[in-house]
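Below: one structure in structure tokens.
A protein chain is absent from this complex, but the other protein chains hold their places.
Order of writing sets the chain letters: A and B. Residues in each chain are counted from 1.
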Amino acid sequence: MLLEVKNLTKSYAGPDGTVPVLRGVDLTLEAGETLALTGESGSGKSTLLHLVGGLDYADTGEIWMNGRDVARLDDAGRAELRRTKVGVIFQQFNLIPSMTVAANIAFHARLSDQNDAAREADLAHGLGLSEQLHKYPEQLSGGQQQRVAIARTLAARPALILADEPTGNLDEGTAAEVIDQMLALVAEAGSALMMVTHSMALAARMGRQLHLSQGQLT
Amino acid sequence: MNAAGLSALWSHWWRNKLQLATLLAGLALATALWSGVQAINSEARASYDAAAAVLGEGRFDQLVPASGDAIALETYVALRRAGWQVSPVVEGEIGVGGTRARIVGVDPLTAPGGSGTSVLTAPPEPQDFLGDGVIFAHPSVAEALTARVTQQVITDPGVAPDTALMDIGVAGQILDRSSLSRLIVWPEQPLGRGTLSEIAPELVRQGAQEGAEVGRLTDSFHLNLTAFGLLSFVVGLFIVHGTIGLAFEQRRGMVRTLRALGVPLNRLIALIALEMAGFAIVAGGIGVLMGYVIAAALLPDVAATLEGLYGAQISGALQLRPDWWLTGLGIAFAGTLIAASGALWRIAKMPLLASAGARAWSVASGRTRNLLGLSAVVFLATAAVLIAAGQGLLVAFAGLGALLFGAALALPALLDRALAIAERVAKGVRAQWFWSDTRQQVPGLSLALMALLLAAAANIGVSTMVSSFRLTFVDFLDQRLASDLYIQAEDAEQAARVEGFLEPRTSEIMPLLFVDTRLAAGSAELYGVRVGATYRENWGFLASTDAAWEQVAAGDAVVINEQMARRAGLWVNDELTIAPEVHLPIAGVFGDYGNPIGQAVISEALFLKLYPDIRPTRFGIRVADKDAARGALRDFGLNEPQIIDQQVIKDFSIGVFERTFTVTAALNILTLSVAGFAILTSLLTLAAIRVPQLAPAWAMGLTRADLGKLELLRAVILAALTMVLAIPLGLVLAWVLLAVVNVEAFGWRLPMFVFPLDYATLAGLGVLAAALAALWPARRLARTPPADLLKVFSNER
Partner (left out) sequence: MSVKVFILALLLPVAALAQGFAGLGTDADGFTVPERGFEFQFPRDHGAHPDFRIEWWYLTANLEAEDGTPYGLQWTLFRSALAPEEAEGWESPQIWFAHAAVTTPEAHHVAERIARGGIGQAGVTAAPFDAWIDDWQMAGPNFEDMQLTATGTDFAYDMALLAQGPLIFQGDEGFSVKSEQGQASYYYSQPFFAIKGTLTLPEGEVAVTGEAWLDREWSSQPLADNQTGWDWFSLSFDDGTKMMGFRLRQTDGAHFTAGTWITPEGQTTPFENGVFKAEPLKVSDVDGRAIPTQWRVTVPQKGVDVTVNALNPNAWMDVNVPYWEGPVTVTGSHQGQGYLEMTGYE
């Protein structure tokens, strides 16, 4: 088992007092498995993803990954987890604007000391980025930027990829294309994928679907 | 991980080279101004210290001959054998290679600590100094001396300029004299020694504080320079703060990404700190070098200024001293730390998932503004107390600092009020939008505007002081140099013949009689003058009785200079003891600028009664035809150099004062330029957050060209408002400099004159600086692609 989430709760301070976002979520994920998290806005799906990635702090509950409870890790421990085990892809602003595409793709791998130029070139090729390697992110289209983020994540060979609406900012056609490429490469790499999406069509292409409603899995 | 993290951080600068240049330039400029001024200061100080230590002045009492310049060796031995702990010094000048070298011989065996050889940078071996007579010479004379003497000459920058230090025996040989010049008195003396009047009645004891007078004057000048250096540094810091703030805002997204990819927060902060330290070293190094260049460029003027003003000798050569070199780098580090600490703190506090887009980094809330206003009130109150009640130069400067700081802190609130009023009275929606939008920019621009305020106020304050000084001084010279020609006779005998010759040929002869003495417990010059029309018409008083000169002429009164009056707490109608048993009322106090020594003036007749041995050798004369008089005097047998035209003296004296202020003027211009630079960088910083603020106005019908023009107008208006506030601040600054600092430092108060035209010019320059600074950002704004403006409405920012 790659990931086991037990009874996870999280609430935020809102203008009218505390707002519960997650109310006791349990979840498991096997290595190489792909999982879609769906739900309405505010259902807590992004929060769950952030908590698993150690990007945010849970109120109660446990997040077991690699024999460690992510919820109990300090900042350095979480950083190490993200560096070596997890790759995160946001909806936008994933890239370092002052670095070229090539440097961005290699960046996560360099952080985790897994830099492999051949693999990065393969990934760039697979994602159709070979012509863009010397450009800067601002010179790319939204779809190209997300492809770079995907390449960067896969280059670091994480066991688990967390994607938060990776194609939410793209038009439908581009989104489908990007998702195709991503799923193929993820399968090839053997990483597990947990993706937040509100597109049912996209969710259907994943191995498993979980729906979040009012902070609980249904 | 470190390499990857640093490469990401560095890539930002690589992509934003202008920002990098601004950061480095700001930091380097700040350091340069500071370290340049420090370089001048420490160089000058080192020279005085060397001079003072060689002379043994300032710290020790001395025994000097009451007349002449020689003390017999036997007198020294007699004093020692009577228990007096004194150390001999032989001094004199010799011509070497077309210049003059001062020869100073000391006895290291008896010299008290802190005098004698203690100035040398490399300790001499006793065998060398005493046995072989090695000479230690300042670089300015070392080479010429080597050719002149048989002894080995070692160059030592610790020796005073144009001076060579050696054993007393060697000095005696070179100067060919067996007598001593003076004796330094140890502060501690043994029990039961004889009295000076019994052992050596021909010597007089000179108090230690007299040598310190030069130190007091020059200290004030240096304090002035230091204050300017610090002000410049603060102005520079505004730039650095602005640039670093901008860089951090622009890198918020990168910070989020780096953390999301697993760079721990502590590591990230450490890497940024490392990056900043690197900048501090590079920019600090450049700044120190630039400071060196500034100092080297200004130093000849400073040297001339100090020498002309105070007779203090200062070396014209600049040395790279480790002390200011290190303080320069230190201040660059401190500045970077101050500028970056806020940004680092924000990064440390920023939640990982915070928005990646840039936000206004200095949008001040109402609470912040109130806090600033409160601090301003506290600072201004402190300033008022220090300036009104404080004593001493440092307190006066502290008061000045508090005043400037308080005024700077008050600026945002004052601008906000002014703009709010403009907004209320504005007609039309476009004007209202303009004023409210301008008001919104104040917090973001406040640092730069504060810099402009301080630079302009300092400029106005100093130019007021300088111009007041000049006006007063030229008046004073007209008074003092009222006679047409000055005659310098070779001796009293020639003087008497000249006087007889001139009697029928001139309208007025004014012999100059004077003696160095002690009056009112300080050293002073006592003058005897022949009171005539010239004195009555040209010598004005700061305060006097109705018929001051008549009283002086009758021998019933004395007039004294302001320095003596202030130092001794005397004023008109007080009594001054001129000689034992001779007490005279003070009939007037006259201004005597640039002179550290007290002066008292009595009638010629009284003077000759008190000092029957002193005969005049100098005269001032009034003649109708200068050239004819000059010719007659030449025919009489006087050399050309013995006849001095007063205009030449006047021009020379004014020239000396002109040079005094070249330095401050240069620093003023530099400071104003730096303030303009601060505005530029602030506007560039704000440009990023301006787009979303302006996009709605654009969408609602303002053209991009309109936006650019208004942006320029906005900068001009803010600068103009700041300049309006800078003028009263500058005048207060000038008043403090003239009426408080000057009295503390120099002992006289300068009348203050106001120069509205100058201020208008300065204000114009300040606005121009702001307009120039705003030109490029405004142009960039006018050329913002519509797509960028549209983006504001379509994505997260």
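Following the convention adopted for this analysis, a residue touches a chain if its C-beta (ideal position, glycine included) is under 8 Å from a C-beta of that chain, and two chains touch if they have at least 3 such contacts.
Note that the structure is a prediction, hence the values are computed from the model and not measured.
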| item | value |
| --- | --- |
| Partner chains on view for the chain not depicted | B |
| Full-complex contact with the absent chain, from B:G98, B:G192 or B:P322 | B:G192 |
| From B:L20, B:V64 or B:A82, residue that would touch the chain that is not displayed | B:A82 |
| Sole contact to the chain not displayed, among B:L6, B:L130 or B:A568 | B:L130 |
| Touch with the omitted chain, as defined above, among B:G97, B:G169 or B:G764 | B:G169 |
| Hidden partner interface residues of subunit B, rising order | 73-74, 76-77, 80-83, 85, 107-113, 115-118, 120, 122-127, 129-131, 167-169, 172, 178, 188-193 |
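Just so it is clear, only the chains that are shown with their structure count from here on.
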| item | value |
| --- | --- |
| Cα-centroid distance, subunit A relative to subunit B, in whole angstrom | 63 |
| Partner subunit A, residues of subunit B touching it in the complex | 1, 3-5, 7-8, 11-16, 253-254, 256-267, 352-353, 356-357, 795-796 |
| Touching residues (chain side subunit A, partner subunit B) in the complex | 50, 53, 55-56, 75-76, 79-84, 86, 88, 90, 92-99, 103, 107-108, 110-113, 136, 156, 169 |
